[in-house]
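Once you've had a glance at the structure underneath, I'll fire off some questions.
Here the complex is missing one protein chain, while the rest keep their positions.
For clarity, chains are labelled A, B and C in written order, and residue numbers in each chain start from 1.
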Amino acid sequence: MNRKSSINEKCGVFGIYGHPEASTITYHGLFALQHRGQESSGIVSTDGKKSYKHLGMGLVADIFSNAETLEQLKGHIAIGHNRYSTTGASKIANIQPLVFNLLDYQIAISHNGNLVNTTSLRKKLMKEGTIFQTTTDTELLVHLIARSKEDSIEDKIRDALSFVKGAYSIVIMTGDKLIAFRDSYGFRPLCVGKLGDNYIFASESCALDLVEAEYLRDVEPGEIIVIDEDGLHSHKGESTPKYCIFEYVYFSRPDSRVFGEFVDKTRRKLGNNLADEADIEDADIVISVPDSSNTAALGYSSQSGKKFEIGLIRNHYVGRTFINPRQSQRDFSVKIKFNPVGGVLKDKKVIVVEDSIVRGTTLKKLTRLLKKAGCKEVHVRVSSPPIKHPCFYGMDFPTSDELIANNMSVEEIKEYLDVDSLHYLSLKGMLDATGMDHSNFCTACFSGDYPIKVDKMTNKQSFES
Amino acid sequence: MNRKSSINEKCGVFGIYGHPEASTITYHGLFALQHRGQESSGIVSTDGKKSYKHLGMGLVADIFSNAETLEQLKGHIAIGHNRYSTTGASKIANIQPLVFNLLDYQIAISHNGNLVNTTSLRKKLMKEGTIFQTTTDTELLVHLIARSKEDSIEDKIRDALSFVKGAYSIVIMTGDKLIAFRDSYGFRPLCVGKLGDNYIFASESCALDLVEAEYLRDVEPGEIIVIDEDGLHSHKGESTPKYCIFEYVYFSRPDSRVFGEFVDKTRRKLGNNLADEADIEDADIVISVPDSSNTAALGYSSQSGKKFEIGLIRNHYVGRTFINPRQSQRDFSVKIKFNPVGGVLKDKKVIVVEDSIVRGTTLKKLTRLLKKAGCKEVHVRVSSPPIKHPCFYGMDFPTSDELIANNMSVEEIKEYLDVDSLHYLSLKGMLDATGMDHSNFCTACFSGDYPIKVDKMTNKQSFES
Amino acid sequence: MNRKSSINEKCGVFGIYGHPEASTITYHGLFALQHRGQESSGIVSTDGKKSYKHLGMGLVADIFSNAETLEQLKGHIAIGHNRYSTTGASKIANIQPLVFNLLDYQIAISHNGNLVNTTSLRKKLMKEGTIFQTTTDTELLVHLIARSKEDSIEDKIRDALSFVKGAYSIVIMTGDKLIAFRDSYGFRPLCVGKLGDNYIFASESCALDLVEAEYLRDVEPGEIIVIDEDGLHSHKGESTPKYCIFEYVYFSRPDSRVFGEFVDKTRRKLGNNLADEADIEDADIVISVPDSSNTAALGYSSQSGKKFEIGLIRNHYVGRTFINPRQSQRDFSVKIKFNPVGGVLKDKKVIVVEDSIVRGTTLKKLTRLLKKAGCKEVHVRVSSPPIKHPCFYGMDFPTSDELIANNMSVEEIKEYLDVDSLHYLSLKGMLDATGMDHSNFCTACFSGDYPIKVDKMTNKQSFES
Partner (left out) sequence: MNRKSSINEKCGVFGIYGHPEASTITYHGLFALQHRGQESSGIVSTDGKKSYKHLGMGLVADIFSNAETLEQLKGHIAIGHNRYSTTGASKIANIQPLVFNLLDYQIAISHNGNLVNTTSLRKKLMKEGTIFQTTTDTELLVHLIARSKEDSIEDKIRDALSFVKGAYSIVIMTGDKLIAFRDSYGFRPLCVGKLGDNYIFASESCALDLVEAEYLRDVEPGEIIVIDEDGLHSHKGESTPKYCIFEYVYFSRPDSRVFGEFVDKTRRKLGNNLADEADIEDADIVISVPDSSNTAALGYSSQSGKKFEIGLIRNHYVGRTFINPRQSQRDFSVKIKFNPVGGVLKDKKVIVVEDSIVRGTTLKKLTRLLKKAGCKEVHVRVSSPPIKHPCFYGMDFPTSDELIANNMSVEEIKEYLDVDSLHYLSLKGMLDATGMDHSNFCTACFSGDYPIKVDKMTNKQSFES
């Protein structure tokens, strides 16, 4: 499950209430959610008296690589967070969960998503003397909670949420409560599960599976759930579902259930529908761009009846920085990641299934590599429509200028890639694969239909000092 | 290409003569050979006047993660080495290439294989006042070279080799020569290629591919090749090929050519032959234990006509140390590595192709995981015979006591794994897949037929202080 | 100038306005003030647009040990801070200078001293929704500044100061101003100097000397000085001088001028007065406990006419942690710090001058060492009165229980030390040495006369989470 470098999810969140090994469970949960954020991770736990924190840059398994670290994260409540930054850049101070001292307790918060009206709100609070510690939109929400005159933490949260707009699937921990809530559109996933008597919140159900917890249901759009010693308390609010369709296309793990459905199942149907829309009669084999397109490729293969082969082997030893030759070999960056298997590809007409195209630069190198390995024909099939618009709700795309489909027609892209044919799955074909009402999904990045208006200045750098 | 933890190749070697970026090319070569040794790596280069060295514990991409390191490895000749220790344990001083000061020049050496008569030879030299710096068998060879009264380095090497027995595919660098040689059995692979006018030696041809060099041929068993400013000089010796069959079964990369044949092709035939020997008529799907068994599984699928599916997703984020839960969840170590895809496995009769079984403990956990994911039946098919004997020629197996097939019959292993059926490929089935004369291969680990006798005390710890 | 481990000054502060190498000058200033805080250091600079920060645990020369670090601290205004924690413990987040984002600018602050009414004020602000980032009293002041409704920064500061009580010598930097102020008692020193056209603030004048700046005058108690592009603007307030007498006794460097007088001169008079009060007629030599008592010992020697000798050599290689023998040698911790010079001490009646006694444990070991080295008699002379009370204004003493003079009479201390005689300088003798009006000094630690009342709960740990 190595990921593309050009699209990034903001985050994965996790929380557990009541377990004697809360931080270890959280660590495993974050490990299962690693694909949702590989830049930094953190866990905050509490035993009701003190809170304990460990954060770091890098992968979960590296940050928590020694047992002592986890043992020092004492207590029966814990929350965790994997992050790939959208707002708030890559500062250490911005690594979540963020922890703040309120009057009577500490509050720790993990946020997946992106608020969109932060600029004006932030300015207003600063005028009144509020001092911000981070450049994140998440902190803004905490100041609003701290300043609320309401009594209970639930009411303070509801009060604070009345000021903000945007995408948020959030888990909050106080000294004696674990609280989860989701914006009324439900852009990003969040589910609730149970391990024995202990409740768990997680971005995707694969995190429940790894810790052997049972999946109960999604936290609903607009719902606030509070876990305390008396159990689960649900506070429902208004909702207009606008689920992020990209979770099915690429983000979520195939073995997860999100928005109520298994990802593997939907992703296979994307492949089926793709084969229906534009198969190549005389192609010899179907291959995938591993690993993210494997499921769609198998779906394509079974629907089209064409043989699935492993034509590209992904090299998992590639680290963050890899030094290229000075007398630069062409396409080296792709060659170190993918080994084409000559025996499979040689003299074949090949259908290559890819889940999405962002800039197109990597795919261009890859198809060139395939031709060099002896493919007679290369036909690219993409299991989603052309990406033409930026996301303001938690995905980290390049700017519009860099999106290839924003600048070229499909025919032009085909020319650019220098392939024998190119087909993108239609918007309808994609939405049909979900088996749900089409209106339940946000398709802004494909269609340009944005469910919420956005502050002009909201972008990743806007609060950087 | 994540590897098993229970079987380890000793090493990968690489060398290049005459290129202005010799060390960068070597770095890329080692990267392509990463699967042959993941414990430590090193590069030594020379500009004819001085030699430059950088060694480290860990993966190639981490050890050479900054460009300056490579720039400091100046010169037009370089050799490199990836290592998993067999003799010589895990001491820093033992990381190869080893470098020694002889009277007129420095000598750097990279060794894949294992000498077998070292104990007595080492003792003899020490009695005469020789002081050893490392605990490796490789150093022994260098002392023999240093003490030889012959004139040329080729003759010194031939003189030194007359004293030693065992498996060796070696690359040596002096101030103005690059020399490669292989024992007369040719246990371990070694090939020669060309990049422009520059000669390259590499354990597997995949390293030539990555640096865009052309594959010329194997260094032959018993041959010494010297590269100097006048080009390539071959000195052939006696040979009785006994190639390591395990290179085809598991070690080598599928896109490599070793012992003159593409690994992918032979490995696919192992799967074909396995299907011929023992298919299950009413099984629904064929899955692989990723990633090393993928090719054999596809071979099985195509021969049997049963559908290939991705039933297990390998998690590549797992680091060296991973902290398990204290209240230990059963089979956790396997669960973090493999995510079973419920939608694929549920209610299916599944054929699981695995390349080999060493201890059997991991496979037992894995099959339990498959059953838990809903498989109706689990049939294990192994693309090599039962492993019953240790290797003294460069593979790092557990002791005989730990080899499950040394202690149990196939029926007992089936019971232990708690699966519906189990079949190992026959010795004949395996050798047939190579398309070569059966006598060309060493099958000692399966059959117990050892081509060379071994010193009693030779084992990994024998020289440790 | 190694320091005692039992008494610690809170801090040294430094600031400069208008110099192209502001951060390098600040680094040198902090180096000269190293004795005032050895736990952590930091520098914040600004070029008017951005601010640049580098902080670290340890010594100044180590924290800023590479030139690049300083080059990255761009700009013409800089402030620095050396810290030994009193309130705020040893958290990284508490290392000063602290930096905060106010609406229109960033503010950086360096504080020497200790506020005394923080507990109640902090609680009040938190009730109104203020979130604290550190556990320091310094942050409290910044929140008061941020919330002030006044217009100019000077007025905001004056407004904020109206709420707080305690000891503070503070330097603040905004994007275009450097501001220094001192509480109305002037407990801790702070002076202003000039380097060319550029103004400098420093805790002690030795920092001005090192950077070759000219000493102008002290910042007066109750005064706020603002430096901007138009020069120096003084805003004087009420004042009732209560200078910390311990600056003369021990803290300040002998070559500094504090409270308007050279420390060396006053400290020599402490030695003179001590000799006048209680010389030993037939003693042979006067030695010092190096290095802090050297000046007083020379003063004693010249007044008494007895020969000064170097009887103890201080070992400056002792690091923070030194591993003692398990079968513990007696007094080892002192033996590694002080080498007694046998030839000097053997068979001599020795007067040992020490500046102050806190717990007495080190001195006891030291006098035992002297006797073992052959001293016939050991007479301890202390150049300050018995310390009986804690300090709430910026010195870090042990608790009252640990102060030996709080628990024993002078006679009992003499018995405990097992020396031939012991004399403490009288309060009058100490104050006379200053040549100033006695009422100008705070002598609380000796006399118990506290100029300001203190919050019950104010102590080092009170805000720790």
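Rule of thumb we're sticking to: a contact is a pair of C-beta atoms (placed from the backbone, for glycine too) under 8 Å apart; a residue touches a chain by one contact, two chains touch by 3 or more.
Please read these numbers as outputs of a predicted model, since none were measured by experiment.
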Quiz item: What are the shown chains in contact with the chain that isn't displayed?
Solution: B, C
Self-check item: Residue among C:57, C:92 or C:336 that touches the chain left out of view
Solution: C:336
Quiz item: Looking at C:60, C:142, C:419 or C:433, which residue reaches the missing chain?
Solution: C:60
Quiz item: Hey, which of C:111, C:253 or C:389 is the one touching the hidden chain?
Solution: C:253
Exercise. For subunit C, enumerate the residues touching the unshown chain of the complex.
Key: 1-2, 20-21, 24-25, 27-28, 31, 34, 59-62, 64-67, 70, 206, 209-212, 253-255, 262, 264-265, 268, 291, 294-295, 298, 302, 307-310, 313, 315-323, 325-327, 329, 335-336, 339-344
Quiz item: For subunit B, which residues reach the chain that was dropped from this view?
Solution: 50-51, 100-103, 106, 123, 126-133, 142-143, 146-148, 465
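The rule is simple: only the chains that are shown with their structure count from here on.
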Practice problem: Compute the shortest path length in steps from subunit B to subunit C over the network of touching chains. | Solution: 2
Quiz item: Using each chain's Cα centroid, which is most distant from the centroid of subunit A?
Solution: C
Quiz prompt | Centroid spacing, where centroids are CA-atom means, of subunit B and subunit C in whole angstrom | solution = 64
Exercise. Please compute the C-alpha centroid of subunit A, do the same for subunit B, then give the distance between them in whole Å.
Key: 37
Quiz item: Which subunit B residues reach two or more other chains?
Solution: none
